[in-house]
Each structure stands twice: as C-alpha cells, then as structure tokens.
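One protein chain omitted, others in place.
First chain written, first letter: the chains are A and B, and each begins at residue 1.
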Amino acid sequence: MPFSIPGSPTAEAAGRRGRVWRRLRRNRLALSGLAVLAAVFLAALLAPLLAPQDPFRQNFGLVMAGPSADRPLGSDQLGRDVLSRLLYGARLTLSVSFTATTAGLLLGALIGLLAGYYGGRIEAAAVWLTDLALAFPGMLLAIAVIAAVGPGLTSIIIAAAVYTTPQFVRLARGSVLVEKQKEYLAAAVCLGESDLSLLLRYLAPNILSPLAVMYTIQLANIVLIASGLSFLGLGAQPPSPEWGAMLSQGRAYLQVAPHISLFPGLAIMLVALALNLFGDGLRDALDPRQER
Amino acid sequence: MSSTAPESPRPLLSVEGLSVSFKTDAGRLQALDKVDLEVGRAELVGLVGETGSGKSVTAGSIMGLLPRPQALVEAGRIIFNGRDLLSADSKSLRRLRGRRLAMIFQDPFASLNPVQRIGRQLVEAVRLHRRLSRAEARELAEQSLAAAGVPEARLRLDEYPHQLSGGMRQRVMIAMALAGRPDLLLADEPTTALDVTVEAQVLGLILELNRRLDTAVLLISHDLQLVADVCHRVAVMYAGRVVEQAPARLLLDEPIHPYSQGLIACAPRIGRRREVLPVIPGQVPDPRRPPAGCRFHPRCSKAVDLCRRERPVFRQLAVGRWAACHRAEAG
Partner (left out) sequence: MSAYILRRLLMLVPLLIGITIVSFLILQLVPGDPARIIAGMDADETAVQEVRRQLGLDRPLVHQYLSFMAQVVRGDLGRSIRTGRPVLEEVGRSFPLTARLAGASIFIAFLLGVPAGAAAAWRQNRTLDYAVMGLVLLGVSTPTFWSGLLLILAFSLSLGWLPSGGTGGLGHLLLPALTLAAPAAAVTARMTRSSMLEVLGQDFIRTARAKGQNEFKVVVGHGLRNALVPTVTVVGLQFGYLLGGAVLVETIFTWPGLGWLIVNAIFARDYPVVQAGVMLFAFCFVLVNLLVDVLYAFLDPRITYG
C-alpha cells in the first residue's frame, strides 16, 4: 500500500514543489514568458474563431498588400491573410514541438532511467547509442532522418524526436547515477522494494526537476529546428501555413513585401523567447542552492 | 615564548572605532561594531575570536578587500603609517598592498592560482613592488622561497600549486607576501588548514621573520593558546567588538573580560586534572539581531542589569590592559 513516510523522498519532493511554485511566482520574467505561451496556446486553440479570414483563401486583388486596418499583418504573395495563417500555423508549431519533445522526454527518460539503474550492458549500449546520436550536429541529424523517411509534417516530428531523445537519455542517466549514491535508495532496497517500485516511487520523482527544465529548453530548440526544417522545404508542404514554410515562401519577395517573411519569423522568435524565459525561471526556481 | 615588546611612540597601525556592516538578502548584518585595535612596529599581535566574531572582516577592512557592493564601512578610522586608509583612494590603497601591507590566508591551496606556476606567481608579486628584470625577480623569488624554508627552491619555481604539500604552499604564500618587504603582515588563520606538525613550522617561520625583518604581524586565529604562545600582545574579539586587549602572558594568567576567562578555562590542556571540560553556555549571537547592551551578557555569569541595558566602552584599565566590561576589575 503506497504511503508517504514524512521525510521520505516522495514527501520531501511534494513539499519542495510548493516552495518551488512560490519562488517561480516571484520571477516576473518567467511569468511573462508563461503568459506569452498561454496566449499563443489559446490563439492556436481558438484559431477558427479568431482568424478573420480563411488561411487558404487566395485573393488576387490583395497580393502582397501591406498591413492595413482590415488585414493587420498584410497579405502574402497569393493574397492570403498573413494573420490568419499565423494563427493556424500556431497549431502546427505547437503540436509538432510538443509532440516531438514529449516523445523525446518519455523515450529518453525511460532509456536513461533503465540504463542508469541496471547498468551493465544495457547501460553500455545506451551510452554508445547516445554518444553516436550526439556525434551528429543537431540540425544535421534531423536532416539525415528526413533524408531517410522523406519530407512531411510527420517526418519532422520524427526527426525532432530523434534529435532530442539522446539529450534526455543523457540527462536521465546522469541524474539516476547521482541519485544512486544517495542513501535512501539503499534503505529502500533493504526494505525489499521491487525494482519497479524503486524506479517509479523513488527515482522518477527525484529526477523530475532537471527533466522539467530540460523539457522547456528542448521545446525552444525544437521550435527552431522544426521551423528550420520546414523553411528548407523538408517539413510541411504548401499550402500549409507552417511558420517556417511561410518564411521561406516570402523570401523571394523580401524587397517588395518584407512583411510576408517578417511576421512568421517574429512569431517563431517570440515563442522561442517565451520558452527560454520560462525555462530559465524554472531552472532558477528549482535550483537547490537557493533553498533557504 | 612571549615577551613584551617595547611600546613605540606611535603605533604602526591604529584601528579606531571601526564599524562595518553587510547588506544581505536577510537584512543588514553588523559585522564590526566600533572595533579598536593597535599594532606597533615590529610587534606580533594576536587577534582571537570564534567564527563570526569579525576577525577576518577586520583584516579585510585594513587591506581594503571587502566585497564592495555589499560591505559598508559605517564609521571609524584605520590609521596606517599616519594615513587614514579609509579615506584613501583606491589607487593609493593598491600601491600599499603588497608593498607595505601584506596578507596571507587560511587555505593556501585555494589561494594560489591553480593554472600558473609558482615561480610566475612569485615573480608577479616581486615585480609589482620592485623595479627588477624578470631574471632578477626570479632570482629574488628563489631566495625568498629558500628563506621561507622551502627546500630545492629553484625546482619548486616551475611547479604548480597542486604539486606541493599544504605546508609548502603556505610557505609560498608567506614568501609572496613578504616579497615587498611589508611593514605589516596580516595572517588570517594561516595554520588552521595545516597538520599540527606543519603548523608549528609555519608559526616558527612567521616568528623568525618577525624578528629578522622587523615585520609587524597581526596573527588572526580562533586558537587562544596558539596565539598567546607566539605573540607579544593579544586582542580578543566577540560578536564584532574587541572585548579585551593585553600582553599575552598577562591575558593568560589574569584575564579581565568574562569571555576571555571562559576561553581560557575551556581550553583543554595536557596535564590538567581529569575533570569535565567547562563550556561557555549559550551560543554566539545572530549578527542580524545582536543582544542589547553588552553583546556577551546572555552568556555571562557576572551579568547585571547594567550589562543588559548599556554597552560597555572599550577603555584602558591599567598599563597595556584594555577591556570592554562593566564588571571589570583591573588586576
């Protein structure tokens, strides 16, 4: 019957979480990052309601028109409303990034946990694979995956997940190795806890903090990588309103209609910025050295 | 063996009413509260106190090495060679450092640059204060090392700090500190991080240098016995104040301030009758919330109402004997 002994690692972790949340609340920069993220999330969710126009409808009368009262962000080279496309594009950006990062987290943490806990050949294999993956520069690894599976939206999710999994494996394994030294694990083993119980009840909660910080930072990286891949034409195909793809299409008209590329890029930057701000704040809040 | 050094007409160093506080996240911390201290030429003075008593802050203030934004010198003067260091500009202070005022620290390992060879660090110290070519400076560095008791000094010059033992490193620190032939050496717990045997050697070295080079020394330590054995005079600090000052022998034999009395009574000594070791009850006060009146009164067996209300003034009670206590009776 699972129960929390006061002073046990699970109880301690819960108490810490309260303090962490309070510390986070005081960091205004991190909160503004979170607010921006929430706004983008809402915008994506409510895109059908918020978008003034159909993002795919072409209007040849308004081709490359600059910002106006009607269309605050202007129109692109086919006369489509940039703002509407941005709103729908947010859905793509968020879903791709969250899916890929979450997949990377779950897979990577699982492998890292098992590798660190069991050691031996499992660990050696995991370490070799991780080092191998990390021997490829990030963007390049993603491109190699796309080369193998072909362009497309699902492909960039896979590519991004492949990119981020090794980072989580490394982090999870490292954290497990650190926790393994601590006495509470030895005590639990003496009490006859099963492997699964140890992994789930003791190890997993205690490596959550670094994993959470890594998750936010990786999200920011993946937003950039995914839109970069789409920019190269390896991701979402036209007429998809993916932000990177929009930027790429606007390139040809940079001189006459810079807004076509400018606004999608700005959107990507804002999301990455917000994620980094929040990630930094989360890391500071979780930093054990700040415990008073 | 301690002796009483002749009192010079004007002391080399005179700290008067020094008050220093620190700004921390938890509020304003009073580190020093009207500290009075004197060191005469070629004199060996000991500064004794527990952790947190303010002894390192005193040394830091003299050298001008306090962490700048947080530390605030609220009042007082530090007269060195007739000049008030607190009103000097940073440039003149810097020129004094190493040349007239030198300092060695507690942890010799952390106090030496780990990625530079010993020779280079010594030569830097030498050339900061003398016009010598690099070769000449290196020669002098070698001699200083040898004078500090480092065997095979020439070989040591090319080594890195982590290749030397603790005692050796401290000798290097001493050699570096004395490179400019300073008038005053501040030694902040120089032997605390060393083994007992090495400790004796290093102290012996300091003593010898004091006698041979006429360098005044302010020896800071938490070990009263150690300091009293070596120094001419001893000052005792508690909670940011100097509570007693006396020639070493007299302090050991007839301490005036109840805190000094407690310290001496608590010191374990070989040859004493086997008995329960006395302790001073209570704890050092939280520097953020010092007690009213005399800082020591909560732990003092002789405390009376006056002690709780009014802070005692640090005053002279006899020749060479100063104390800050309402209940003091000169011996």
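Here, a residue touches a chain if its C-beta (ideal position, glycine included) is under 8 Å from a C-beta of that chain, and two chains touch if they have at least 3 such contacts.
Note that the structure is predicted; figures quoted are calculated from it, not measured.
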item	value
Given B:111, B:170, B:191 or B:260, the one touching the chain that is not displayed	B:111
Omitted-chain contact residue, chosen from B:97, B:171, B:233 or B:311	B:97
Touch residues of chain B, complete complex, unshown partner	63, 65, 94-99, 102-103, 105, 107, 110-116, 124-125, 128-129, 160, 162-163, 173, 176-177, 180
Hidden partner chain, residues of chain A it touches	128, 131-132, 135-141, 143-144, 146-151, 220, 224, 227-228, 231-234, 244, 247-248, 251, 254-255, 258, 261-262, 265-266, 268-269, 272-273, 275-277, 280
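As a convention for this text, only the chains that are shown with their structure count from here on.
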item	value
Whole-Å gap between the CA centroids of chain A and chain B	55
